[in-house]
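The chains shown are only part of the set, and none of them has been moved.
Each chain carries a letter (A and B) given by its place in the written order, and its residues are counted from 1.
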Amino acid sequence: MKHFTSTKDIADLAALVASAREMKANPFAYEHLGKNKTMVLLFFNPSLRTRLSTEKAANTLGMKVISMNADSGWVIEFEEGAVMNAGSAEHIKEAAPVISQYGDIIGVRTFPTLKDRERDYQEQVIEAFKRYATVPVVSLESATRHPLQSLADVITIEEFKQKERPKVVLSWAPHVRALPQAVPNSFVEWMNIANVDLVVTHPEGYELADAYMGGAKLEYNQEKAFEGADFIYGKNWSSYREYGQILNQDPNWRITQHKLDHWTNQAKFMHCLPVRRNVVVDDAVLDGPNSIVIAQANNRTWAAMAVLREILVELNG
Amino acid sequence: MKHFTSTKDIADLAALVASAREMKANPFAYEHLGKNKTMVLLFFNPSLRTRLSTEKAANTLGMKVISMNADSGWVIEFEEGAVMNAGSAEHIKEAAPVISQYGDIIGVRTFPTLKDRERDYQEQVIEAFKRYATVPVVSLESATRHPLQSLADVITIEEFKQKERPKVVLSWAPHVRALPQAVPNSFVEWMNIANVDLVVTHPEGYELADAYMGGAKLEYNQEKAFEGADFIYGKNWSSYREYGQILNQDPNWRITQHKLDHWTNQAKFMHCLPVRRNVVVDDAVLDGPNSIVIAQANNRTWAAMAVLREILVELNG
């Protein structure tokens, strides 16, 4: 793959998952691939899991890693023809090709504004990096997608599924802050190309953008959606329609053990973390046998390794 | 050892000191121990010496290191059953096991509040990491202890002592800010198991907690305490009794060359650094032949190496 920012960048999901699982069983067999190669990670926003798992993956593949917090001071200009007499100090037309000379792969984390929907959904930052970088660009979560998370989710479902084509439900859940749509958008995109039966459920007003929903089934009634589910993916997001708004915080949408026990097929509970306990999901779920969130977080490393391995193989010709 | 957060975690101090001194003489003989292992360092508070020496130690033992400043934004919840609808974004019950999957050893730096004595002295943060992490946890200074510093102090005294059982005096000294009791607490704990004759001296009101003082001798008169001393360890701390308060800044408690010359057995001067010159201790001491603070800081590396070596040997089975 050239870059890694969405499902559009991958050729064969099953092969990518198989590669991840093979390296999970045998992590240190590919250290030669990254020899004499450097990965630069640029964080325009905070990161814990993504940074640790991606650094570890790159190290395990033999790369050197340089992580930079670019969240203060260094304001990049993206507008063509801008007269840069205000806040921005450097244009992406310099920043991206210059960094491409120090790193063989560039990772970029960039959150949405949640204010300007058009700008966010044009993926201004990550697309500009792809356009002007001369090396592969890997999304560490962008305005509208979190593909390394979604690939880890696919791997996790593959590991835990009890039937060939499990039923997977993405459920909105309440939260106190306005969160991006990146994780649910991306999850739906990846589930739409995986071998699962996907249902999305949320209160009215939280509809995801059509381009991400694709043909996914929508069910406004959480109980109906959960019926026979093998996996419940809990996640809050703010509204796409009334962009970036919290429309409600209805606690009836919280994921409870009761719902798992009575509405689902003893579904496994998934969440990308961090998770607000007893707001998004009850302690009883997270501390009980249905939760696979820790195993899911573990797969972040193997998802990153599968992606970086494929990129390195291409770089090495 | 399983974790490293206090003297309680070690089996044999003399062996640990011997290991440190052996590696100081021959630093690069143990690189195989950390092969394919990652150490994650989490700094909830700033760090200079601890970060540099621990990173260097881990690197020298062949580990990869990922250092993260966790001092802004990422607020961890520690309360069981908390409804997380306020500031905290992630519970330790997720954070610790998740990070344990990316790092083979986790280092944690976490300062006290100096406001809530009970919470600080329960060591809420480091104890929660020990409880929920699935890998060894190393204290990079916690609310009430700084064991890597104290081990370096033991090594330093071992190197510089001129008699089998030297007299060591821990002396309070003035400062302009309210500082934790972690260094003095920890120093006393470690001296209490080392082969030294320890005396603690400070103005009334600065008594350390009983659990840390153990059987250590207390002498309120600095001059009497210094009599015949081979080592003077200068350090400010805020009051434990009137918790976190500065009770006085009496300059008569400053460590001077006159005191070393006239009150002690030409004692060596020690301090954990950073030190406020001409507030805690005079220039004449730090710039004179009695000071061993630079050599002491050097031993931070070998203390960290001894601890990590022992942990790695156990991890490697």
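Heads up, the rule we're going with is that contacts are C-beta pairs under 8 Å (C-beta built on N, C-alpha and C of every residue); 3 or more make two chains touch, one makes a residue touch a chain.
What you see is a predicted model, and the numbers here were worked out from it, not measured in a lab.
Novice: Every chain here is the same sequence and 2 are shown, so how many copies does the full assembly contain in this file?
Specialist: 3
Just so we're on the same page, only the chains that are shown with their structure count from here on.
Novice: How big is the gap, in whole Å, between where the Cα atoms of chain A centre and where those of chain B centre?
Specialist: 39
Novice: Show which residues of chain B lie in contact with chain A when the two form their complex.
Specialist: Result: residues 36, 38, 40, 64, 66, 68, 70, 72-74, 77, 81-86, 89-91, 93-95, 97-99, 101-103 of chain B touch chain A.
Novice: Sort out for me which residues of chain A touch chain B in the complex.
Specialist: Going through chain A, the ones touching chain B are 27-28, 46, 48-49, 51-53, 55-56, 59-60, 176, 273-279, 283, 286-287, 293-294, 297-298, 301.
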